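I have a structure I would like to understand better, so I am pasting it below and will then ask my questions one at a time.
Note that one protein chain is taken out, while the other chains of the complex remain in position.
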Amino acid sequence: MLAVATLAALAALSGVNAYNNGLALTPQMGWNTWNHFGCGISEDTILGAAKAIIANNLTQFGYEYVLMDDCWHAPARDNTTGAPVADPEKFPNGIKDLADKIHALGLKFGIYSDAGTYTCGGRFGSLGYEEIDAQTYAEWGVDYLKYDNCFNEGLAGTPLISHERYANMSRALNATGRPILYSMCNWGEDGPWNFAVTIANSWRISGDIMDNFDRADDRCPCTDMLDCKLPGFHCSVAKIIDFAAPVGQKAGPGRWNDLDMLEVGNGGMSFDEYVTHFSMWSLLKSPLILGNDITNMTNETLTIITNKAIIDINQDAIGSPANRMWKRSVNEGGDLSLWAGSLANNSFVFALLNTSPAEQTVYLDFVDVFFDQGKAYQTQAYDVSDLWQKDVAGNWGKSIGTIQGGFNVTIGSHQTKVWRATPVQSANAKRAYGEL
Amino acid sequence: MLAVATLAALAALSGVNAYNNGLALTPQMGWNTWNHFGCGISEDTILGAAKAIIANNLTQFGYEYVLMDDCWHAPARDNTTGAPVADPEKFPNGIKDLADKIHALGLKFGIYSDAGTYTCGGRFGSLGYEEIDAQTYAEWGVDYLKYDNCFNEGLAGTPLISHERYANMSRALNATGRPILYSMCNWGEDGPWNFAVTIANSWRISGDIMDNFDRADDRCPCTDMLDCKLPGFHCSVAKIIDFAAPVGQKAGPGRWNDLDMLEVGNGGMSFDEYVTHFSMWSLLKSPLILGNDITNMTNETLTIITNKAIIDINQDAIGSPANRMWKRSVNEGGDLSLWAGSLANNSFVFALLNTSPAEQTVYLDFVDVFFDQGKAYQTQAYDVSDLWQKDVAGNWGKSIGTIQGGFNVTIGSHQTKVWRATPVQSANAKRAYGEL
Amino acid sequence: MLAVATLAALAALSGVNAYNNGLALTPQMGWNTWNHFGCGISEDTILGAAKAIIANNLTQFGYEYVLMDDCWHAPARDNTTGAPVADPEKFPNGIKDLADKIHALGLKFGIYSDAGTYTCGGRFGSLGYEEIDAQTYAEWGVDYLKYDNCFNEGLAGTPLISHERYANMSRALNATGRPILYSMCNWGEDGPWNFAVTIANSWRISGDIMDNFDRADDRCPCTDMLDCKLPGFHCSVAKIIDFAAPVGQKAGPGRWNDLDMLEVGNGGMSFDEYVTHFSMWSLLKSPLILGNDITNMTNETLTIITNKAIIDINQDAIGSPANRMWKRSVNEGGDLSLWAGSLANNSFVFALLNTSPAEQTVYLDFVDVFFDQGKAYQTQAYDVSDLWQKDVAGNWGKSIGTIQGGFNVTIGSHQTKVWRATPVQSANAKRAYGEL
Partner (left out) sequence: MLAVATLAALAALSGVNAYNNGLALTPQMGWNTWNHFGCGISEDTILGAAKAIIANNLTQFGYEYVLMDDCWHAPARDNTTGAPVADPEKFPNGIKDLADKIHALGLKFGIYSDAGTYTCGGRFGSLGYEEIDAQTYAEWGVDYLKYDNCFNEGLAGTPLISHERYANMSRALNATGRPILYSMCNWGEDGPWNFAVTIANSWRISGDIMDNFDRADDRCPCTDMLDCKLPGFHCSVAKIIDFAAPVGQKAGPGRWNDLDMLEVGNGGMSFDEYVTHFSMWSLLKSPLILGNDITNMTNETLTIITNKAIIDINQDAIGSPANRMWKRSVNEGGDLSLWAGSLANNSFVFALLNTSPAEQTVYLDFVDVFFDQGKAYQTQAYDVSDLWQKDVAGNWGKSIGTIQGGFNVTIGSHQTKVWRATPVQSANAKRAYGEL
């Protein structure tokens, strides 16, 4: 029998980058204006953030996109041509100039629009203007488009209707000849993990995140996203992780589930909660788009967002999201869950997440961790390292030894622990991959 | 991080009145014939009600629309032109004359039709006659159209199909050049909070209300409205409030969730229940359309519908519906819920609702009340007034002092208490809004 | 306030017979070949049943339609014209001759086809042949069409798609000029109570009935019919009653919910269970189509299907289905439910249904029975008769006296009791109706 992990690898290795712009072979990383500045953006605020990326050496960890979200717009399109126009007060030198400056810093530049009549912030939308907008973005030197879903005139409700609306922009972007990463933001409506894999590099899977670990909020009303009619916003981190569990199977190089921008550093969660947030986004292969004030970060924040070992999980070449191997209710409320995934070169990642309000101790059985890989994998020995501890050289990923069969873990409330495992002897494993 | 309340304000302040007829910048207020007269309407009954609005000084509280519901029709349209014709017995002077008389009283006049083959009462519907109907209404001096959903020939089931059917009338109304408030009544089918924001000023969100607080009734069969296939009627006040909780996020100036006409004064509920009904409709920014006999009101009824402090919440300039911050089951059945919302000028409203059959005491923690506003707001002091008590001058809204952190509340069965809060020092708050 | 009962009456009295063929102003009554003969039909079997209707005096109770179900077909349509052809062995004299003979008995004749490629029994279907089929039926003297849903080529899934498919036959029938009662059998898919009210006289609301009171069966898998994707068959009587509860609101003269053919007399249920079956079908205004062997009936069967008092409820002029006023779980399993409805001339019907396995005693409070009619109705006195007892003259409907406020009822397992109530003094009531 062909091991299931091999099947996952199959898709990853088969050369299908379904949306053929060659971008986002690993999940995109960067920073976006919205969470900190909202509509209060300008050339200065954006360049300031771009410079902070450089100053904090974030590029060496992979953060490269500077994303200008909503409200960059003039009150109206160009009267004559219908082309989009930027707010002349906020951007006195124009968007092209801004993009040039960002490129000069070695970064990439992204813009925002909406597949509707208006953007969510009430500016002019791109519905019906896809070609001129894409063309203008390309002329401005745009490298990335976040494409939102407000005021969509009822053009949703079946996969085909949503596909057509979003494919129009996809085709328009491709027609420009400029590679522009296409980041859909339709909040998971109509199942973009099904319909968008050939038209976009990533798609949001839920309503907007809030900076809170697990608070229930009526504004994020659905209990799962497979047929959600009102994605909303104010979705907690724990809820988004639940939403993401079944759809990881649809992602891969060039096509990612976007769990929404990161809240790390915004103050609404504890250190452990932010570690969980950053870890799970990484394991699930979400784009890692910072949403905090990167000109003014605490050490804790910087520590989290620069954990190279965790980022390596996110940026692993085979691009296979971790799967939830089990989820167990806890008496105190919340639950424990085990997540595991395949990495390149016959390596593996697994993680334990505790959303309960109390410390828990649990035995991690390798029968569960390596369920997908079959019996040979479940019984062999692994070199295991803990990715939230540093080794003696100060690098993330401290070895916890050679382990066979499983081990006991104690984990605090709202904590996530992440391990990387490599078989001590991998002859068996290599055979399975070799056949492909 | 940008405060969430600011995001709500953002939409409100951004100048997007999505349906660009400039009407209903705050929820419409008025009176409708249906609940009291049903099909038994005539020029006399309508003018009688209009005069009662004046006689009771209801205009000073904002009630301005006199709405003629179903059954004003002649048996058939005009044979030659296809134009709608009024019943010549009920309206011997015609509808234009009636509208003129209502205008002469300083009031506005509304009419009713249906986006189907027949109206719900079996008169001719407007499906396929949108242009001539809108044109005729404009010629008659109509200011408001309530547009129902009976006999719709299967033209529902996806947002796009419903959008197209209702957009046809929207376009026809706009084409007349006369500003006509467009009030959709498709009972929440296919999610009008998603698809109708650019085509209508308000939309019903559920099946028809009944004059009862919380009785279960099979004729209102859905448990939520996000994907309800049979909105029905006989929906209790408590059920409609539950329905409304998740969709408040989609409303704003010019586009409102309509929780259906008011039952205050119709006799099926207690004073406390009607207070709850009127309070929650106000906080949720529903249109306030009276449905009782306004020519013959008790003092209790008049007291409720003229609470200026509550109406001010409904008519607040930023138009942001209150959100349910928590909902807690009660041992005796039913539940307690906390609702909070932003008002103009850095003020806030919050309310406690008890649907249980017993009195309850609960601590209102400002961490919950001001969750959306963040920590600075949660910890500062507020001047708080109780909007269902009168001050010494006899005005609604009695100060209950300066409060920090929270306070204990005892609340009777089926009661709602509403408070307005203004920060004692609001420097912090002003910063957030200043950026927009 | 306008009494709710009045609103129901409104629709009934408003002259809207939505599907304007003037038929089925009360629910159709008759007999159908399928349950007893299946595909084993012929001229002889059908004429034999027709004669049994006459012999048993069933016409005096309203049974008038003789319905020939599936398998009357020749192997193929006419090669040249495409017209439908009957099986020449089963019908040596042709269908027109059979219809003539049935008409000569003073009865009406119905036929069966399917809105798909094949009928459910595998004969040629009418999809794409609507016009020639309707025309042929009219030429044959057909008075009634049952139109099934098998092999529909994916033409279902939204109300509009189902509407179009069934409206095609509706238009074809109307175009013949012959009044043909149109009985849709799409098993409730896509909500015919919503979409079919203007195109058909009745529509099935569920999968096929089985001759059993309450056995669970996987072949009838949905728990409600509001969005059922597999209506199936083998639906028990108790399950169909549950399905019917919310959709009664959509029926009225000329447009009925069809709960499927009667199983009375087929042997799978007890006397009390068949009484429940016949009573609830009657109160819910289902067509009453016998499905037993009417050439060989027991006294018990004849007793049930000729209860004139119950049939009068079904055939009442205002055509308003009873509503379930409450449903209460019973410790032993199953539940008790109270049903009530308005009749012509200010009369009322109410019934108590016990689906539990044990006898129950319950107080019937007129606050519940007359909830829809309001306080005046709840408190007045009524002349009440029990419709499953005979009076001294031997007529169904024995007076149980004048009752005010309510009364205690003891009811056996799987039993239903039905009462008719008329206000002793009805001045109040008359006012409400007089306004219309």
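The first chain written gets the first letter, and so on, giving A, B and C; residue counts start at 1 in each chain.
The rule we apply is simple: contacts are C-beta pairs under 8 Å (C-beta built on N, C-alpha and C of every residue); 3 or more make two chains touch, one makes a residue touch a chain.
Just so it is clear, the model here is predicted, and its values are computed rather than measured.
Here is the thing to keep in mind: the chain we left out touches A, C in the whole complex. When the omitted chain is restored, the residue from A:L25, A:A245 or A:V409 that touches it is A:A245.
Only one of C:P179, C:G232 or C:G405 touches the chain withheld from this view, namely C:G232. Of C:E43, C:D148, C:D211 or C:D242, it is C:D211 that touches the chain left out of the display.
In the complete complex, the residue from C:G38, C:P88, C:G333 or C:G401 that touches the missing chain is C:G38. Considering the complete assembly, chain A touches the hidden chain via residues 1-2, 4, 6-7, 10-11, 14-16, 18, 158-160, 162-164, 167, 190-191, 193-199, 224, 226-227, 245-249, 323-324, 326-327, 371, 374-375, 435-436. For chain C, the list of residues touching the undisplayed chain reads 34-40, 117-118, 120-123, 151-158, 161, 210-211, 215-219, 221-222, 227-230, 232-234, 263, 266-268, 291-293.
Here, only the chains that are shown with their structure count from here on.
Annotation of chain A and chain B: not jointly contacted by any chain, touch as defined at the top. Rotation angle, chain B onto chain C, C-alpha superposition: 90 degrees, expressed as a multiple of 5. Chain B has its Cα centroid nearest to the centroid of all protein Cα atoms in the structure.
Distance between chain B and chain C, defined via averaged C-alpha coordinates, is recorded as 39 Å. Chain A and chain C have Cα centroids lying 55 Å from one another. Contact with two or more other chains is made by no residue of chain C.
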